[in-house]
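With one protein chain removed, the remaining protein chains of the complex are shown where they sit.
Here is chain A:
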Amino acid sequence: MKAINRSLLLLLASPVTGFALEPMSNDDLDTVTGQGGVYLSGDLTINENGGPLNSDGPAAWQSNCTAASTDSKCGARIAVNTGSSSTGWFVLDNIRGRFSFEGLTLKTRTINSGFVGDGAQFNSEVLEVGLPNTLDYENVSLTVANSNSPRPTDVGFQQTDIFTLNINGQANLQGNLLVYPTGTP
């Protein structure tokens, strides 16, 4: 009878102790590694016809934004002011065009060997961004400029374009970008 009681108790006890969710220790968490990864293809078009403000915005923003146009109202614009004594703005302007790639990969990877002996000492995880083999550009442009005001519609707007970069066609590349924490926390 005592033996039966004991078995019964063990049976009753086991679901509680065996299947309850338990917190993982830091040591156990360290051994967990992410599996798989992500394969990305992208086709990104930025302000091909000048941008949303050019078609739906106020009249002051509308302009002729053909591919050849360098009008400051066309394309995306980033204006940065570096401080109170700086009255003007650094500008990246006319950011437009189509940009596509296939085969960008994202995954985590444990490096504990290779790299001419560095790997074994490193022995840690990195985020690996696998670069696509080709990048396709179509009428991609970017203008580096300085301006006296952040928006091209501001009163008294002046801008000095320093140079404009135009890219068409294909760029070839290979390799992985590895990202990981450094320093001594």
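Quick note on the criterion: a residue touches a chain if its C-beta (ideal position, glycine included) is under 8 Å from a C-beta of that chain, and two chains touch if they have at least 3 such contacts; residues count from 1.
The working rule: contacts and distances are computed from a predicted model.
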For the chain not present in this complex, what protein name does its UniProt entry give, out of "Porin", "Glycosyl transferase family 2", "Oligopeptide transport ATP-binding protein OppD" or "Protein-arginine rhamnosyltransferase"?
"Porin"
Chain A residues touching the omitted chain (full complex)
2, 5-6, 9-10, 13, 16-17, 20, 22-23, 81-90, 111, 115-116, 118-119, 121-122, 131, 143, 145-148, 158-185
